[in-house]
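Since the structure comes first, as structure tokens, the remarks are kept for the end.
A single protein chain has been omitted from the complex, and every remaining protein chain is retained in its original position.
Presenting chain A:
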Amino acid sequence: MNGAVLAFALRRAAATLALLLALSLLVFALLYLAPGDVARNLLGTRNVTPEALARIRELHHLDEPFLAQYWWWLSHAVTGDFGTSIRTGGQVGPLLLDRTGVTAATAGLAFLLSVLAGVPAGIATAVRRGRPLDRVIVAASVVGVSAPGFAVGLILLYVFALGLGWFPVYGTGEGFLDALWHLVLPAVALAFGLGAFVVKLTRAAVIRELDQDYVTFARGRGLSERRVLRLVLRNAAIPIVTSLGLMVAYLFGGTVLIEVTFALPGLGSLMEESVLFKDIPVVQALTLVVALVVSVTALAVDLSYLAIDPRVRARAVRR
């Protein structure tokens, strides 16, 4: 049994690796899609002689066939060497590390806020299906899902930073508490859409379980509502956890817009700057890192079921 579970886990991990490999090829192909000569971009505005161009091409392996170049790039990328940024001239790896902190803090705070607010709200609405509280929260969650983070962010800035003066307008602040204070509005703006999503899926998952026969049976046996709810929540946890894993992908999309809005020096604003500047090495590295984080999260979520749910374990073995 244990061997079969392990084999399943290994198969899933191999599939993730294959997906990442395909994605890296796609990401590398971006270089070819982008108009313009990379060698010229690397040289910048300096005087360009044919010798210098040839030298640069040789140095960056640009004169080799596509697959050879891809291999050269990938073999360096796995060691953390993503090449040189065209815009800053510095190494891409340290540049990414430098920007990771702000993004991780903002996204983490937003994730925490949306789960802490969204899951209880979703459960509360599911249990009170059709009643006024349910209606109000469901309507609010539709607004949340529809509202782009940057629009919410600007409105928050206007009301709470400029109007009421409770929060700083831009920047990251100094020291831990001040930094946290600077991240509150960006995190709330990011959590607004995310939380609405959590409410929707929690509500749907709990309602689906409440409609099951075992709930009727448990109530028929005279179990208290509290204990019934506990059974329901345990079963509803699986789809909720899956979607929380998927939300990591959503967070990365949203963080670009939020960081631009609040002028935060994170990975998202780095992506915006690099795309606008056509700083391809940075864009490639960022895209690959995001793909890595997203697919590893998906893998971790899948594997965590093996630990949580004996039914999933049994199914995995049978396959």
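Just so it is clear, a contact is a pair of C-beta atoms (placed from the backbone, for glycine too) under 8 Å apart; a residue touches a chain by one contact, two chains touch by 3 or more; residues count from 1.
By our rule, contacts and distances are computed from a predicted model.
S.K.: Looking only at the UniProt record of the hidden chain, which name from "Sarcosine oxidase subunit gamma", "Acyl dehydratase", "NADH-quinone oxidoreductase subunit J" or "ABC transporter permease subunit" is the right one?
M.R.: For the chain missing from the view, the UniProt record says "ABC transporter permease subunit".
S.K.: Looking at the full complex, which residue from A:A52, A:A104, A:V143 or A:A307 touches the chain that isn't shown here?
M.R.: Answering carefully, the residue with contact to the hidden chain is A:V143.
S.K.: Which one, A:G83, A:G254 or A:P281, makes contact with the chain that was left out?
M.R.: For the chain that is not drawn, the touching residue is A:G254.
S.K.: In the whole complex, not just what's shown, which of A:L164, A:L177 or A:L276 touches the removed chain?
M.R.: A:L276
S.K.: Can you list where chain A touches the absent chain?
M.R.: 19, 22-23, 26, 30, 33-35, 129-130, 139, 142-143, 145-148, 150-152, 154-155, 157-158, 162, 211, 215-216, 219, 225, 249-250, 252-254, 256-257, 260-261, 271-272, 275-276, 278, 280, 283, 287, 290-291, 294-295, 298
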